[in-house]
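Here it is, the structure in full.
In this view, the complex is presented without one of its protein chains, the others remaining in place.
This part shows chain A:
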Amino acid sequence: MLRTFFILFILGTISVAVLAGFRGTKSPLPPLQIFPDMKHQPRYDPQHESTFYSDGSASRRPVDGTIPLGYTLPGFFLQATAKNGTLQPEGFTDEPNYYNTGKFGDVYGDGFPIEVTDALVKRGQERFNINCAVCHGKVGLANGITSQFGIAAIANLQDDRIRTMPDGQIFNTITNGHNTMGAYGPNIAVEDRWAIISYIRALQKSQSVKVAELPAAKQKELQSKQ
């Protein structure tokens, strides 16, 4: 009798192992929830599905023609500058001023509405390498990785056209896109867009600087190499 039990036991163990597999086995089946507890509460999580709205999305868009008043995108950089007491009160799209649109009325403005600091340019470098370098390349020479995969007409940021373009127009291009370039406004906070422009200007400077303009130490370094 005990023998029968052990035979059945071993068969049972093997069949469980065969049916259930091992830890970490890849499976398209959703995770088993043995005790659901309160893991699923009747609320909308970000980017989740809704059966209430006809388009099936719980996230709603702003009603046409409205501007979300005073909505601030809480950028990390904004928090960092807040420590020094220089937090910009401007929000995401709270006012159609130069800071938020790059325009004065219908005319593109030039110049920076926020102070250009070392930290801003460094922040711009980071954001440029994340969002822009994919196409425009790390130096802006239109040789990013996508240029090898069939994206045509990438703007060379070292061109005279971009060098002489007003800052406000670059801001507008980042925000709304231009020709084949998509709009990056939804993905990049306003202050980061200005940071990116400051870094683009730094890149342009880096490719056209005259030896006499370099700091004395760098000039010496250059002479020693020649």
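The criterion applied here is as follows: a contact is a pair of C-beta atoms (placed from the backbone, for glycine too) under 8 Å apart; a residue touches a chain by one contact, two chains touch by 3 or more; residues count from 1.
FYI, contacts and distances are computed from a predicted model.
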Name under which UniProt lists the unshown chain, selected from "NADH-quinone oxidoreductase subunit H", "Heptaprenyl diphosphate synthase component II", "Cytochrome c family protein" or "Cobalamin-binding protein": "Cytochrome c family protein"
Contacting the left-out chain in the complete assembly, out of A:L2, A:V18 or A:A217: A:L2
Touching residues on chain A - with respect to the absent chain: 1-2, 5-6, 9, 13, 16, 20, 22-34, 37-41, 43, 45-47, 49, 55-57, 73-76, 126, 129-131, 134-135, 145-146, 149-152, 180-184, 186-189
